[in-house]
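Structure provided below as structure tokens; questions to follow.
For chain A:
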Amino acid sequence: MKVAVRLYAQLMDYLPHDTMGHPFELTLEEGTTIGDLLARLGIPQEAASSSILLVNGEHGRPSQGLKEGDGISILPPICGGKL
Partner candidate 1 sequence: MRNSLQIDPERCTGCRSCELACSLKKAGEFNPARSRVRQVAFLEEALCFPLACLQCEEPSCAKVCPSRALSRDEELGTVSIREEACIGCRMCTLACPFGLVGFSPEGKAEKCDLCGGEPECVAFCPSGALQFQGASQGRLARMVSLSQQLKEAYPGMK
Partner candidate 2 sequence: MARGGYAGKILRVDLTARELKDEVLSPQVLRQFVGGTGIGARVLYDEVPAGVEPYDPQNRLIFATGPLNGTLVPGSGTFAVVTRSPLSGFASAGHANGFFGARLKHAGYDAVVVHGCSPDWVYLYLNDGRAELRDAAWLVGKDSWETEMALREQHGQKGMDIGLSVACIGPAGENRVRFAAICSDRGHVASSGGPGAVMGSKRLKAIVAEGSRGIPVHERDLARLKGLIKGWIDSASSSPFGRAVSKGGTAGFFSAAENMGWLPVRNLTANLFPDHPSFDGASLRSTFKTKPRACHACTFAHCLLMQVTTGPYKGLVVEEPEYEGLAAWGSNVGIVDAGTALMLNDLNDRLGMDLKEATFCASLAMECYARGILNPDDTDGLDLSWGNAGAVEELLRRIARREGLGGLLAEGVMRSSQRIGNGAQELAVYAKKGFAPHVHDPRGRWSILFGQAVSNMGSIEGSSLELSAAPDLGFPEPIPFFSKEMVPKAQARTGPKRQFEDTLGICMFLCQGSLQGMVDTLNAVTGYDLDKARALEVGERIINLLRLFNVRHGLTPDDDSLSPRLREAIPEGAHRGRSIDSVFEEMRRAYYAEMGWDPETGRPLPQTLQRLGLEG
């Protein structure tokens, strides 16, 4: 299955190539979870567990399975009222 991934802020360091701000497409095996995806991108556990994970604009969990066409965004938490 194919999914679209977006990484933001310091997580851009884990981008496979220069796709800043644009989704990059990945082909994953059926049954892949968000957690598997984080590992595949090489995002360390500590950074992964403190990140906001969104699937198609809704909050997701590491154990959640992915499906064809999903859009996944991974970013650090954004705090405060103004930003």
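Criterion: a contact is a pair of C-beta atoms (placed from the backbone, for glycine too) under 8 Å apart; a residue touches a chain by one contact, two chains touch by 3 or more; residues count from 1.
Behind the choice of candidates: all candidates are chains of the complex that A comes from, given by their letters.
Model, not experiment: these values are computed from the prediction.
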{"item": "From 1 or 2, the one in contact with chain A within this complex", "value": "2"}
{"item": "Chain A residues within the candidate 2 interface of the complex", "value": "6, 8-10, 12, 20-22, 47, 50-52, 54, 57-59, 73, 75-83"}
